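One structure, as structure tokens, below. Some questions next.
A protein chain is absent from this complex, but the other protein chains hold their places.
A and B label the chains in the order they appear, each numbered from 1.
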Amino acid sequence: MIQFKNIIKSFGPKTVLQDVSFDVPTGSVFFIIGASGVGKSVLIKHLVGLLYPDSGEIWLDGQEISRFDEVQMGPVRKKCAMVFQHSTLFDSMTCAENVALPLRKHKNLSLKAALAEARHRLEIVRMQEFADRYPPELGDGMRKRVAIARALTVDPSYVLFDEPTTSLDPVSARRVDALIRELSDKLGVTSIVVSHDLTSIFSIADRIVMLYRGKVRMEGGRQDFKATPDGVVQQFITGRATGPFEL
Amino acid sequence: MAAQTTAPTSAAPSAVSTFLAGVGRSFLEIAETAGGMTILLFRVISRCVPPRVDSRELLKNLYKMGVKSLPIVAVTALFTGAIMVIQAATIVKRYGAEGLLGWGAGFGTLREIAPLLTALMISGRVGANNTAELGTMVVTEQLDALRVLAIDPISFLIAPRFISIVATLFMMTLFADALALFGAAYTGQALLDVSPTTFYNGLTSGLLGFGDVANGLFKSTVFGLVIGLASCHFGLSTTGGAPGVGRSVNATVMASAAGIFVLDYLTSFALGG
Partner (left out) sequence: MTTGNPQTEPIDHPHEELGAVGALGAAAIDLLIGARELYSVFVRTLYYVARGRREKGALARQMYEIGNRSIFFLSITMGFIGMILVYQAGLQAKRVVPDYTLLGATYLELLVRDFAASLGALMLATRVGAGIAAEIGSMVVTEQIDALRMCAADPIDFLIKPRFLASLIMTTMLIVWAGTVAFVAGAFTAYFAYDVPLQTFFNMALVDSGDLAIGLTKCVAYGAAIPIVSGYCGLSTFGGSEGVGWATTRAVVNTSLAIIILNFFISGAGFLIFPA
């Protein structure tokens, strides 16, 4: 279970998050939505220690992690994995080596054993034919799936997805959606997805929270969002250019 | 005393104060860089004792850096040896001291020129390259990805590269010493009819000793530390996308060059002959 309590975060004079609080129930597919630059990525980076809040608390499985240093963050990062927006594979290694790296480091496997295990994991995301290719040779959707495979190597309970479908073609995007849903249904993983892809949101989300101007505007399920009278929310989820919504 | 018309205080600052502000700002920047590099040094050392350095990355970098620098060090060393002889030749001819050509060209080469030029070339070839790689990794979030995978970037990425740079410079200086003397000997023959035997005799005649070689090697280790630190520091602190990478590379090359010369002087002074 993850809880954000009164998070405030500023960069210089600009306050990006002004008192954000919500809970993420375990085992769900949880979407954080909002306009570009509203602070969604900033928020989830707090969960893996890439950023620290100015004030507020973050609770993950009963531990308050907002003041953890790099050493204390180690175990947290094995529970909570992240798939970056641009997939962020290591360009100097093949896909198999990319997936094998955390296996070598955390499970003390030999190189051979790690590569074998890596190929097996690439099968799960249906990328095993490209195991020996380098990331720059692959398309965005393919890189995304390898990145997901790599994130899963630490056997996490939570996986964070930073705009997983943003730069993908529609077919690849739906495949990624299906993968995220599968993780939750079959492996019991809690997925936290930052997104503004309306198709994704309304096909796989269990619960949604919308950030607007640094605060939580609304929280609820898909039906709650579709039925809300709030003009700002309606404008966002129906994708209209004009209305009360201000960036 | 002539009456002075006072300039309005809200006018543009005078040239002197702008200059002083610039100097002050440069000084602060230099201090910040030096501080950052020192902190990095401690973090790298803390991963060496007890050794927590990724051995695969270490070997990969040693190979890559060594292979990359070999041709350029070879060319530089051969030409440098030749140039040293050409410069010493004027003096040697003036005093008719052909027997001392080995010493004349040799001491400058071993103590000073070979370590210096090798360091400058490696700073360009290896140091700048390393900064570009690290900087690109930083701006494409690959470094963040490592941290999120709970892999320590210093052990995995930085320490192997740092150690490789120092080791590469040391070995390349050794190699450059030999090649430079080789180039010098044969240029001596071509230009002054000094046979290579006479050259090598002059070299080992007792005026030059192993101490001079060791002096040069110690310097090359120090230079390696400077290049490694500058290269990794500027790579890691890259900001601002692709143009930022270019700026970091520029900074590395300059800082390495300046650092090399300052430390060259300090080491010469400390080792005192």
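Here is the rule we use: a residue touches a chain if its C-beta (ideal position, glycine included) is under 8 Å from a C-beta of that chain, and two chains touch if they have at least 3 such contacts.
As the structure is a prediction and not an experimental result, all values here were calculated from the model.
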Contact residue for the chain not shown (choose from B:Met37, B:Leu101 or B:Ala257): B:Ala257
Contacts of chain B with the absent chain, listed as residue ranges: 26, 71-72, 75-76, 79-80, 82-83, 86-87, 89-91, 93-94, 100, 103, 107-108, 111-112, 117, 120-121, 124-125, 128-129, 131-132, 135-136, 191, 207, 241-243, 245-250, 253-254, 257-258, 261-262, 264-265, 268-269, 272-273
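In the analysis below, only the chains that are shown with their structure count from here on.
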Footprint of chain B on chain A - complex, ascending: 48-50, 70, 73-75, 77-78, 81-82, 84, 86, 88-91, 101-102, 105-106, 111, 150, 154
Chain A-facing residues of chain B, complex: 56, 137, 140-142, 144-145, 147-152, 156
